[in-house]
Structure formats: structure tokens, C-alpha cells
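Before any comments, here is the structure.
Apart from one protein chain that is not included, each protein chain of the complex appears where it belongs.
Letters A, B and C mark the chains as written, and numbering starts fresh at 1 in each.
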Amino acid sequence: VRTIDINCDLGESFGNWRLGADEEVLPHLTTASVACGFHAGDPVTMARTVERAASLGVAVGAHPGLPDLLGFGRRRMEISAEDAYTYVVYQVGALKAFLEPLGVPLNHVKPHGAFYGTLNESPQLAEAVVKAVIDTMPGQPVLYWPGGVEDKALVQAARAAGVAVYQEYDPDLQYLPSGMHVVERHKAPLAPERAADLVRRFLLEGRIETRDGDTIPLSADSICVHGDGATAAAVVRTIRDVLAECDVRPQRATGAPGTARPPA
Amino acid sequence: VRTIDINCDLGESFGNWRLGADEEVLPHLTTASVACGFHAGDPVTMARTVERAASLGVAVGAHPGLPDLLGFGRRRMEISAEDAYTYVVYQVGALKAFLEPLGVPLNHVKPHGAFYGTLNESPQLAEAVVKAVIDTMPGQPVLYWPGGVEDKALVQAARAAGVAVYQEYDPDLQYLPSGMHVVERHKAPLAPERAADLVRRFLLEGRIETRDGDTIPLSADSICVHGDGATAAAVVRTIRDVLAECDVRPQRATGAPGTARPPA
Amino acid sequence: VRTIDINCDLGESFGNWRLGADEEVLPHLTTASVACGFHAGDPVTMARTVERAASLGVAVGAHPGLPDLLGFGRRRMEISAEDAYTYVVYQVGALKAFLEPLGVPLNHVKPHGAFYGTLNESPQLAEAVVKAVIDTMPGQPVLYWPGGVEDKALVQAARAAGVAVYQEYDPDLQYLPSGMHVVERHKAPLAPERAADLVRRFLLEGRIETRDGDTIPLSADSICVHGDGATAAAVVRTIRDVLAECDVRPQRATGAPGTARPPA
Partner (left out) sequence: VRTIDINCDLGESFGNWRLGADEEVLPHLTTASVACGFHAGDPVTMARTVERAASLGVAVGAHPGLPDLLGFGRRRMEISAEDAYTYVVYQVGALKAFLEPLGVPLNHVKPHGAFYGTLNESPQLAEAVVKAVIDTMPGQPVLYWPGGVEDKALVQAARAAGVAVYQEYDPDLQYLPSGMHVVERHKAPLAPERAADLVRRFLLEGRIETRDGDTIPLSADSICVHGDGATAAAVVRTIRDVLAECDVRPQRATGAPGTARPPA
């Protein structure tokens, strides 16, 4: 039976500020990417998120971001390769420390927001981040990355270093004709019915819609929903329904990337 | 031969701001307590400090603090037990992630500044921190703690949980007659000759000077120098000389706390 | 006709994190206390909040807090008198800069959260804050302060310096028999019907309920609702209704403190 991962960015509250419907979303996921305190998240939020995910059997990855709480990590910053390496090591290490007492291994690393854009473009930063993933996930380094950017710096650096890259489809983001998506500081919420249409087409045809209404092929190991979207909980439930309808089983990605992918 | 540990708080720079003569101090230490980003330190500083310590064979501990860069972690904050647990786990985890690729184990955890005072007084916070140390140093949890406070909450909680507590003597701090020392936001620098006198008396007589000029007995496994003192490098060199003069070998504390202590 | 001020703490969002139903609450207020970036708020939020308040004719005060975003300014911190003075000057100055281009004068200063508790107890910090208010509101310094604490440090320091202190009744907080209220990091939401009962009694009898169910006398120039309460908008609307029912006109406090107060 065909399988696909369902992933959501969680743990993006900060102190007294709540963000995302984490409690409603979590039970429907196979994997969670948890914020690590730089763009969002804080130690208390991380501990609670990790514990809840573990108790539900949801795999946990680290979602490191740029050090910009005020901009939610969605503003490009001109960081150095040493910054990039150490920011990832620091954040991933902090998250792992909450997982270890629970006996749960770290599933993956997935750079957040504007960090993503930078890592598509700069081979130096991409190599630094790949090294950070290798150093913090010895033996089984795994990156999550948006699909459609096979030729970009991070993907190339990861492949060169033997790091598995599972690719995502983000139905709640706008895609350019090139296959790249757009990082915005605030997102318009996605209607669940629209999510259903997008995910159905992706599963059945291996195609997604771009911002200008065309479709392009995209293959992915995971469907990702952003936890700060106002409709995230409804969207995730809808995606589960569409998976059931299409006879695709939600399951954490394992093995060689691409093996669980829908046919293009 | 009698041994004693020499320990210094290091890695307390932040971004472009330098603090401490880390490079001059490090070669004279047996152990370093490295700031983890909450009261001081940042990912780049941590990576560089850890690498330098490892290359010199200096053992590395974590020096977690309160989340107060502006006050350098030297202002009491009314945190909860959940805050205390998660702040330590987060910071220790982040530091461990820089040690792991070097194959260097974490030596100890030593709470910084105003965190220390709080943990002397609150059994709830003390238990939370002891649990954090156990969870992040499975198998061999070790706390560094000032001497003279045997009856205080943190020491009691650690002993109850079987966590080793190595005690320190801080010649650059002011001691009260009770044996507790005073945490100040800014420290007056210690003259190296004065450091020599204080450490010599400590080694030979097992006694230290209090703020009002009396002496009290104090036993300790480690002599600690604060890296932000203007004379830290000279003080550490002087202490090495006094140790040689007194035929005490500088060596990382191991085994049961107290076994390396000078006779009281 | 008898009048009373209705005040709410607003502008407590931070970056992408929303807090409070500011847009629904604002039209029902006579005065707003706007966060200034230390415990909550950020420049964009401040600019938008001030502009909206000004366009509705709602008077604007500054709501400076302790530098603790993670704890929402609700954790005591051991700050110095120099810290206290400069933190207030900095925050009030920042807020005034958004008011000046609109030609709107600053109405008052109201310390937030754990800052309040500290200022009740420390004469040194209280004097420092009173001086900061005088220095940033030359000619007409005004503090907002909870009622029931006439004998406390801040009120005494303000009176000694000739600074007007308008006192508040906070129906969404718990009161101790002493008349002091309790600062909690998270508040239980207040049911609008309960708010109506509390405010009605306050207006008609000059009495409020304590945490243990007794009533005590309290006089106040303003009724305050906290913007981060989940029911804040409904509570404020209800208070307007109770005022109308009791024939009390909502109006910004002016003149000598106490002149608009309900009879005790």
C-alpha cells in the first residue's frame, strides 16, 4: 500500500503568546517539526510539545530558525556559514535534550522560514547546515525540505554528503512556476475544501497548483501544514480524509527518499 | 598526591561583545563551565569555546543561567519549577550538541549567578534542576556548587537523588559568615597577590576569609575563578603557582565528592 | 453626573503573535494603557494601537514593564533603582514618539505586572519610577495604580512628589483581604455576568469582592480590564451597560484623583 507522511510545524507559541492549534492538530500527524526558540518556541513550549507528540506516537523533528522572534524567522538575514552551522547545532541540541529522557530519537531537521530561502541559494550556508545535521544526527542524518527545488544549494549539498532529503508538499503556501514556494510573514488561511482539492490532485496526478493557476509536477514524501494557519486543524483532518479516500496510508517517511512518493 | 580542580566560567562573550580573557585563562584550567546563551554566550562563542577547551584537554561543563542577557543572569527572577527544569534541559542540550561531534562527554552542570541563589532557597526549583541534570547526564549526573551551603535546597535535593555535588571555593567572591557568597552584578577585580594569599590559606588551613575579615572553614573540590573578572588570567596563573608551591596537583574532580578536598 | 474612567491594557501582541481583542475592546474605552516593547508590544504594534486609539478619541497611557518577554513581565526581577528609572524613561519615550505626530498628549504611565508588585514594596524603586514619570510627563505627571494600596511605596512616593495617582479597580483580578491584588502569569477568564455583578456592587456600594468571598471597600477613578483575558471584549461591553444602568458616565479621569470616585 502506498504511504505518505503528514507533517506540521508545531510548538510555535512563545511565553504567554499562543500560536497554532497544536493540541487539535497533533493526533492527525505522523511527524511534527518543533520550533526551537529562535524564531518561535521556548523551553516550556518545547517540553510540552515533545511530550505530547511522544505520547501520541508522532515522530519529532527539529525546526530551527533564524534568531528573529520579532519577524518569526520569516525575514532574510545575512548570516555567515559559522552562524548557520552553530545556530542549527544549538537548536537541534536543545530539542534533542527534551527527547532523550523520553527515549525518542530525533526524526529530522527542517530549517524554518527565511532560513529555507537562504539555504536554497548559498552553497556555503547549505554545506554548513548539512554538516550541522550530520553532527547532530550521527548515523542517520535526515533533512525535510520542500519539493520542487532539486537543483538548489541545500539539496545538492545534502546529496553530496549522503544526507537523506525527504521532500514536502505545502498546500497552504503559494508556489511559483519554478516549483519554489513563497515565504510570507503572514499567511492567508487555507480553506479545508481547497486543501482537499489540492491534496487530491497531488496524490492522484502528482501535480500541484502554482500561484498563477497553472499546474506543475511535484513529488514529495510528506504533506506539510503550517501550524500558525488559522485553519490548520481543519486542514489536517481534511487531508486525512483525502488520504483515506485515495487509499494512501499516513506514515512517517522511512527508507530512501522518494520510495513512498506518489507516481509523477 | 593531593589534587584539586581549577574551574573557570568561560564563553561569556555575546555577539560582538567580548568578555573575559578566555584564551589566556583556558590553558591553566582543568575544567571550564561554559555559558549557554541565556545569561551570556551565543552559538558561535559556544562552538569556539568548546573546541578550544577540547583541544587543550580541559573538561567542559554547562553553565546555564536565567534568561536575562541585560542583567547577565545576576538578577533574581521569580521562575517556576517548570521554567527551571526546561531552562536547564534546553541550555545543557544545546551545549552537549557542540561537544558530541568532538567525542567529549559533558563534565558537569553548574547553575549561574542569581539562579544559584534561588536554588539554595527553593526546594521545588532545586528538585526541578536536579531532575534536569539527571535527564541530561544519564548515568553520571554531576553538579558543581559553591561550598559552604551544605544545608541548602539544591545540595539536599541532589544528595537525595544521588547526584554528585562537587563544591567550589570562589576566591574572587565575597563570603558571608554563614559560608554563602554574594552575587553582584559587577565584581571588583581580585589582585593576584590577594588571590595567592586566599588560596594558600584555603589549601593549607582549609579556611577562607569572609567579607568582614574573619575566617571560616570551607571544603571544596574545585577552585573557581570568574572569567569576567578583569584580572582573571593573572589570578588563574597565580593559583597554579600556589598549587605547585603547596604540592597540590591540578586535576579534574572525579570519584566521590570530597575525596580530593584539602583537610579541614 | 458621576463619571468613571474605563481603561484596558492594550497593544500586547508581539510580532506575529496576537494577544487580546484590541479592535473590539477599543471603542468601549475612555483610556488605553499601551505596552511598550519590554514585556509585550513591538514598534509596529505600538504604532497601530496608538493610531487606532487616537482615531477613536481614546486617551493613551504608557504601560511599561520589566524586560521579560518570555514571562510577559509577570515574574519579579531584582532590578536596581537605575534600571527602574531608565526602563520607564525608555519605554515612555518610545511610546510618546508615536503619539507626537498625531498631536495627542500622553495621558498617564501605568507600570505593568510584576513591576507593580515591586513598586509597592521598594521605596527606592518607587522614587525612581516617580522621577521617571515627572521627567517624561513634565507639567502634568499622572500615574495609574491599583486601588487598595494607599500605604504602599509607589503611592507614597508619588504623593510626596506631587504626582497625581488615579486608582483602578480590576474586576478580572483576585483581591486579597488587604486590598492588594495578585499578579499571575496566566489569568482565568472572567465571565461577563460576573463582571456585571462585581462592577455593579463597586459602583453602588463602593465595595469589591476578595478572593475568599468577603467584601472590602475600594475607591477608584478607573475600572480596568486586562486585554489578554479571553473574554475582555464582552466584559468591557458589559461594563458599559452596567455604567449606563447605574447612571455613571464613562469619561477619562481628570482633575484631582478621587473626585470622580463612587461614594465609599
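Assorted remarks:
One rule holds for everything that comes next: a contact is a pair of C-beta atoms (placed from the backbone, for glycine too) under 8 Å apart; a residue touches a chain by one contact, two chains touch by 3 or more.
Since this is a predicted model, take the numbers as computed values, not measurements.
Taking every chain of the complex into account, the chain not shown here touches A, B, C. Of the listed positions C:Glu23, C:Glu82, C:Glu121 or C:Glu150, the one in contact with the omitted chain in the full complex is C:Glu82. Only one of the listed residues, C:Asn16, C:Thr31 or C:Gln91, touches the absent chain: C:Gln91. Among B:Asp42, B:Asp135, B:Asp172 or B:Glu209, only B:Asp42 touches the chain left out of the display.
The missing chain, though absent from the display, is touched by one residue of A:Arg76, A:Arg159 or A:Arg240; that residue is A:Arg76.
Residues of chain B that touch the chain left out of the display are 13-19, 42, 69-72, 74, 185-186, 228.
Hidden from this view is one chain, which touches chain A at 67-68, 70-71, 75-80, 114, 185.
In the full complex, chain C contacts the hidden chain through residues 37, 43-44, 46-47, 82-83, 85-87, 89-98, 100-101, 135-136, 138.
Just so it is clear, only the chains that are shown with their structure count from here on.
Each chain gets a centre from the mean of its Cα atoms; for chain B and chain C, those two points are 42 Å apart. In chain B, no residue touches at least two other chains.
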